[in-house]
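Subset of chains shown; positions unchanged.
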Amino acid sequence: MSALEIAGRSFESRLIIGTGGFRSLDAMRAAVQASGADVATVALRRVDPTARGSILELLDDCGCFVVPNTAGCFTARDAVATARLAREALETDWVKLEVIGDDKTLLPDPGELLDAAEQLVGDGFTVLPYTNDDPVLARRLEDAGCAAVMPLGSPIGSGMGIANPYNLRLIVEAARVPVILDAGIGTASDAALAMEAGCDAVLLASAVSRAEDPAVMATAMRKAVEAGYAARRAGRIPRRLYGEPSSPVEGVAELT
Amino acid sequence: MLTVMLNGDAHQLPDGATVLDAVRAVGASADGRGVAAAVDGEVVPRGQWESRPLSGDERVEVLQAVQGG
């Protein structure tokens, strides 16, 4: 599998892991290692003195490049302020930009998202926007200078997979930056489908962190992403309405 | 004594307290790794925590990296 290139940086794995939802740091460590991911996302929250263990050390041990997100922000203003704090806290100008428009579906707000993306790009950030599956909005985000576009398959944590493969196809066809399927993945075949559709990578959290056995699901996702990537490049057979024999039609014996 | 809104709660700090005192007050790790602070929504770079005094009536947020999707 060739390397994933984002903003001039190269990554071996095409699976990006979100760190939310794990039952324990040990479960996270086992899953992150099994996933083979070399990029992981984190959130920023008020310091909790009672919290034990350091997620950053854990991700360092796993060799993950850490990208903060702006989860929980509902306006461009909040998202921009949060991104600036994240840059200070983690000494990185990379940010997974989330601007949520509805707290029931967690779908992004297209206007606020584009506004925040423009501000952050202007401010020197490497912006990875979590967007809906609208090909026009994806193009606007790309035009605004985002380093990748990260369309959802379906709502965050829903496990509904890729609700509209048709839009994903349109986004992939038009994109000149990496397309990362973000949100909605429920199981391995969803991740394989995303890669077969031409995505450059898959970002997921709940599908692994909330599975009954996160480490085993992380292994499944790693293999599924590799499988989908290989299948895309192998050139699949066309779909046919009728059958096509796989055994020779000549030389059949006359036995009766 | 001066009073600031520290991570959403009213908090008493001695006169002359700085952002660093606020960071310590919430129990953030000493070296501040993965931690950032804002006063009234503006980032205060780590290098200025010690020199930036608080005057009271400010909103101070001290954040750290946590698990997130």
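For clarity, chains are labelled A and B in written order, and residue numbers in each chain start from 1.
By our rule, a residue touches a chain if its C-beta (ideal position, glycine included) is under 8 Å from a C-beta of that chain, and two chains touch if they have at least 3 such contacts.
These numbers were taken from a predicted model, which means no experiment stands behind them.
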| item | value |
| --- | --- |
| Copies of each displayed chain within the entire complex, written as a formula | A x4, B x4 |
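Here is the rule we use: only the chains that are shown with their structure count from here on.
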| item | value |
| --- | --- |
| Whole-Å gap between the CA centroids of chain A and chain B | 33 |
| Residues on chain A engaged by chain B in the complex (per definition of touch) | 18-22, 28, 41-49, 51, 54-56, 66, 68-69, 71, 81, 84-90, 156-157, 183, 205-206 |
| Of all residues in chain B, those that touch chain A in their complex | 7-8, 26-29, 33-38, 41, 43, 45-46, 61-69 |
